[in-house]
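Mind having a look at this structure? Questions to follow.
One chain of protein is taken out of this complex; the other chains stay put.
To keep things simple, chains are lettered A, B and C as they appear, and every chain counts its residues starting from 1.
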Amino acid sequence: MIVAVIGAGQCSQEQYDIAHEVGRLIAKSGAMLVSGGLTGVMEAASHGAKDAGGVTIGILPGSRKEDANPYIDIPIVTAASHMRNIIIANTADVIIAIFGSYGTLSEVAIALKLGKKVIGIDTWDIKGVIRAASPKEAVELAGTYES
Amino acid sequence: MIVAVIGAGQCSQEQYDIAHEVGRLIAKSGAMLVSGGLTGVMEAASHGAKDAGGVTIGILPGSRKEDANPYIDIPIVTAASHMRNIIIANTADVIIAIFGSYGTLSEVAIALKLGKKVIGIDTWDIKGVIRAASPKEAVELAGTYES
Amino acid sequence: MIVAVIGAGQCSQEQYDIAHEVGRLIAKSGAMLVSGGLTGVMEAASHGAKDAGGVTIGILPGSRKEDANPYIDIPIVTAASHMRNIIIANTADVIIAIFGSYGTLSEVAIALKLGKKVIGIDTWDIKGVIRAASPKEAVELAGTYES
Partner (left out) sequence: MIVAVIGAGQCSQEQYDIAHEVGRLIAKSGAMLVSGGLTGVMEAASHGAKDAGGVTIGILPGSRKEDANPYIDIPIVTAASHMRNIIIANTADVIIAIFGSYGTLSEVAIALKLGKKVIGIDTWDIKGVIRAASPKEAVELAGTYES
């Protein structure tokens, strides 16, 4: 199972901590983490996943794998700019959106269009997004924990 | 100048008429029309543009140019599925969104992310979208009419 | 009918003249020209097509339409880097390759994979490429002239 964490490339320390915890719980649940592979929320979630011994995939927009944050195990170099958002949505079984601006919104929308489950923490209030109040609730809603 | 009209592949007759009028006014203003090239709002706007003697570009998601509606002059065959939405947003100077569901939302979001002017007729209520009450107002706001 | 001219972004004056003549004859035959929209062979062919009153499409690799050469009527902004080569091959009914290096080879290969007719002037000697000795022969082989 692959869970995407999407969010902005810049975030506050508080947001970093939340995204880190989401990543940690995804890895602990046994799922792989996919993200855009860069800074901010993407890095925080990948950092958390690595702290829990998980596997992290970064779908990079540019042409250099060196752009990946240090917590990415598998850098996928698309050189496709914003098109890489669509690959993230296609690759994930479930998407967790954390805060985020227009880039995150475009990804939420395409994920909903693709019929994927989208969980949001303090993100865009779009019909179809399942709201979670905490990292724990978000990952539980993602359904990656085996019962 | 290139104006995109984005919207769903299925629409009511009333919506068709509105999109047709938008396309007609875009062509009359001297701008080219770009759309996703398929049915519904895309076809209606292209139909309107051709009725006014304009040029219509269709950025198709599939691999066959035969998928273009009959009002497309320039079929661009991307075979890139939803990624083609991003090419539409990149190609247009201004975007007019008409109604629409998640696909339209993803395109609105990416256009705003790219810093493009986005005008909406009865579409998603997203910060940054300039609302227009009529086709006439939408095309005037697009600013393609020369003063 | 849409004919692609593919080739390198840098070329000698002699090569420019040949590509210009190919573009001119494509336009004269009534077909539209699609290319990568940049310099060198792409510019030369577009220049020739405009001299004959044709329509020119440029499928640009970057994110700025200003990168198009001055002979492009319809700039398509992909921001998809080398992926745009595949859109050119998909969009064209016939491809004429002129000289060219690895980028041209990749496009010739993908066009042959897509089952498109590929005509070559002094280009890679790949099975499936129909060789033409002159611009005139290339455009005749493209089959865009109506009988």
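The rule is simple: contacts are C-beta pairs under 8 Å (C-beta built on N, C-alpha and C of every residue); 3 or more make two chains touch, one makes a residue touch a chain.
From a predicted model like this one, the values you see are computed outputs, not experimental measurements.
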*Which listed residue, B:Ala80, B:Ile95 or B:Ala142, touches the chain dropped from view?*
B:Ala80
*Full-complex contact with the absent chain, from A:Gly9, A:Pro75 or A:Gly143*: A:Pro75
*Residue among C:Val22, C:Ala80, C:Ile95 or C:Ala138 that touches the chain left out of view*: C:Ala80
_Positions on chain A contacted by the hidden chain, ascending_ = 2, 32, 55, 57, 59, 63, 65, 74-80, 83, 86-87, 90-91
*Determine and list the chain B residues touching the chain excluded from the picture.*
63, 79-83
_Counting contacts across the full complex, list the positions on chain C that touch the omitted chain._
80-83, 85-86, 101-103, 105-107, 109-110, 112-114, 126, 128
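Keep this in mind: only the chains that are shown with their structure count from here on.
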_Taking touch as defined above, what minimum step count separates chain A and chain C?_
1
*Could you work out the angle of the rotation that brings the CA atoms of chain A onto the matching CA atoms of chain B, rounded to the nearest 5 degrees?*
180
*Averaging only over C-alpha atoms, locate the centres of chain A and chain C and give their separation in whole Å.*
40
*Any idea how many Å lie between the Cα centroids of chain A and chain B?*
30
*asked:* I'd like the Å distance between the centres of chain B and chain C, where a centre is the mean of that chain's Cα atoms.
replied: 28
*So which stretches of chain A touch two or more other chains?*
80-83
